[in-house]
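Following: one structure in structure tokens, then a few remarks.
Here the complex is missing one protein chain, while the rest keep their positions.
Moving on to subunit A:
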Amino acid sequence: MQVSSIELDSVSKRFGSVEVISELSLTIHSGEFIAFLGPSGCGKSTLLRMIAGLESVDGGEIRIGGERVDRLPPGARGVAMVFQHYALYPHMTVFDNLAFGLRNIGTAEDEIARRIEEAARILEISHLLKRKPGQLSGGQRQRVAIGRALVKDPKAYLFDEPLSNLDAALRVRTRVELARLHQQTRATTIFVTHDQVEAMTLASRIVVMNARKVEQVGTPMEIYGRPATEFVARFVGSPAMNFLPVQVNDRGGLASAVLGDGSIIDTHVPVAALPGGDLRVGVRAEAIRVRPDGALPGKVEVVERLGDRTHLHIRLMDGSTLVAEDTGISQVQPGDAVRLAVEGATAHLFDAGGLAYHARQ
């Protein structure tokens, strides 16, 4: 088993006059499962394709296992990629699909057969080896695509939105299988997705990208609990974080956020770190609860019942709206007047430029 780190050193990419990746540096540790997360067009797939060698690199260096690879052709980089639309060879059997890459590098047939047998056993596709991709379901094709990567014993696995073509149930199942596979192989893995749940559940670290730049690199809980920017706070987590404009008062060195209706949220964010100008408080729905003694009055507009919890869309007295969370058996109805208690310790403040300020750890 080969396991290698991947280093991106000031890499840039231009399409004509548009710079899609600008001076991006990132180190992916050996054996790490890292997710590139971001909306469509943020550059995450382009970055993955640059690592794979399917897009040229206009500036900077890419190293895999310490070896510079950005001038090498894709096949010489020692990586394997699983494509969004599987990209299996339709005219070849599953066996031949898996064998194609190995034959191209002159692997002996008995070694090819051994590796395919092993991969097929892990992925439970042994009974499909003689079929052609057209005779397989979406989930089976996905397994074959993963198998094609697996047999190569690559230095790193690159996944380009591999679950987005699967139905919801299969997506969840495949997600778990990918996590299990990574635990078995401990191979360096890059996983591109626009689905925050996939990124949160699979990755040991997430690279959140937006508008062709990296917003934040961190563990899933860092990304969720201490988002670096407003974009990250809005993009990760469902429902998105609530944002309300506030004035800030100093309360023993910590920021006390005063909302439009005069209600106060006592945050744990140090005042000294805050810039002047407009500020907004950011609070996740689970930090806002309906309580008779809550300080924040509002009126329930929409009730979303999710079974294990209930999301309440609430209009505050100053006209702004937020989403609060209640229990699954919530008795709250649309139109109800409620009082909300906000857990100030988990609140964040954001400046006009979208930069986040957090409580001390």
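Operating definition for what follows: a contact is a pair of C-beta atoms (placed from the backbone, for glycine too) under 8 Å apart; a residue touches a chain by one contact, two chains touch by 3 or more; residues count from 1.
Throughout what follows, contacts and distances are computed from a predicted model.
Between the listed names "Fumarate hydratase", "sn-glycerol-3-phosphate transport system permease protein UgpE", "Acetyl-CoA carboxylase biotin carboxyl carrier protein" or "Protein ImuB", the UniProt record for the complex's undisplayed chain reads "sn-glycerol-3-phosphate transport system permease protein UgpE". One of A:Met81, A:Leu150 or A:Leu279 touches the chain omitted from the figure, and that residue is A:Met81.
Across A:Leu54, A:Val258, A:Met317 or A:Ala341, the single residue that touches the chain missing here is A:Leu54.
Only one residue from A:Pro73, A:Gly276 or A:Gly335 touches the chain missing from this view: A:Pro73.
In the full complex, subunit A touches the hidden chain at residues 52-54, 73-76, 79-81, 83-91, 100-101, 104-105, 148.
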